[in-house]
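Just one protein chain is left out here, and the rest sit where they should.
And then chain A:
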Amino acid sequence: MKSTILAGALLAFAAATGAHGQAIKLADVAELSGGGATVGTNWKNGIDLAIEEINAKGGVLGRKLEVTHADSQSNPGVARAQVQKALDAEPYVLLGPGYSGSVKVTAPLAAEAGIAQIMGGEAAELTQAGNKFLFRTSFGQQSSMPKVAKYIHDEMKAKTVAVVWVNNDFGRGGRDVIVKELDRLGSKVVADLSTEAGQADFAADVGKIKAANPDAVFVYLNEEESARILKELKRQGVTAPLMGETTLIGQKVIELAGDAANGARGHVGLTTDAPVDLIKAFREKFAKKYNYVPDHNGLKGYLAVYMVKATTEKMGKVDPKAFADTLHGLTIKAADEPGTLMDVTFDQNGDIDRQSFLVEVVEGKQVVKQVLPKVK
């Protein structure tokens, strides 16, 4: 009897460790509810779409991909608990979270576990802490803000700028870089307004912008707050041109703000309206599966999974320990791995280099006005 149990246990052990043919497990922790629900839902759907595609074509190195999704409720504390739980299950790679604050508190956990984390956060500081396991799916603020400041100064010819930002890690990070850059270029910041996450009433903030009468307004808030301030700017008749990042001109913002979004401009690392064939094809597939047009977070989730695929195929084996080393310095060409959609290079910090776009909202649609080339 004892020997049968032993044999059974041995068999089970063999089955558990016999890696070949088993699914590769990914863990996703995202903002599926709370203030970041738009971000997290798009990110999750992008991941699911990529995994479905990859598995339909036979998986990665002959093994299927599997993912578990956990909800951070847009709360760093919850994100940390969820990431800890996800890491306990020893995933191959950790995906998410999307909010910079949540990435900041979870990155040390993943690094300690030696598991690569591919995330959506854009705060500058994230990749400057010497973490060797953290990778972006989009530009960090230190790469995008100088492009924005240059555009405000050179193309909008703004001598005075009002900067409105949301008082969290994301907003403060962007605000610090843009104020420094504008100052360097010689555009004066005449109003420097901090707002709260989840703020509903922007009458007072817009009143201050109006009083400062700037040549341009730089808006750096999360999606819902962006929609509210756009409406309020229109309501109070502010006519200065509006410049922002992806969060000012995203699909969700356009849907929420309606007419008020028209004319707003933004620098966009990723957009589903990019004049790139692979991105157009992605957009169609996504819209067909989920019945709505994704924002850049859908692209980020999709890319994250294809980063896993390209890196693993480059290694030729599923090795969580060597994953991060392989991805550092790696250039993935869209011609070789169409899932990455554009040529992309990762540096030693996990930062990304890729072409980007300047978008304007025209009659409720994102229109790409300029393509800004890869830095290197």
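Definition applied: a residue touches a chain if its C-beta (ideal position, glycine included) is under 8 Å from a C-beta of that chain, and two chains touch if they have at least 3 such contacts; residues count from 1.
To be clear about the criterion, contacts and distances are computed from a predicted model.
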item: Chain not displayed: protein name in its UniProt record ("Twin-arginine translocation pathway signal protein", "ABC transporter permease", "Nitrous-oxide reductase" or "Acyl carrier protein"); value: "ABC transporter permease"
item: Candidates A:210, A:285, A:314 or A:328 - the one touching the absent chain; value: A:210
item: Touching the absent chain when the full complex is considered, from A:68, A:194 or A:326; value: A:194
item: Sole contact to the chain not displayed, among A:252, A:283 or A:354; value: A:252
item: Option from A:234, A:283 or A:354 whose C-beta touches the chain left out; value: A:234
item: Positions on chain A where the hidden chain makes contact; value: 32-34, 37-38, 41, 167, 193-196, 198-201, 203-205, 207-208, 210-211, 224, 227-228, 231-232, 234-237, 252, 255-260
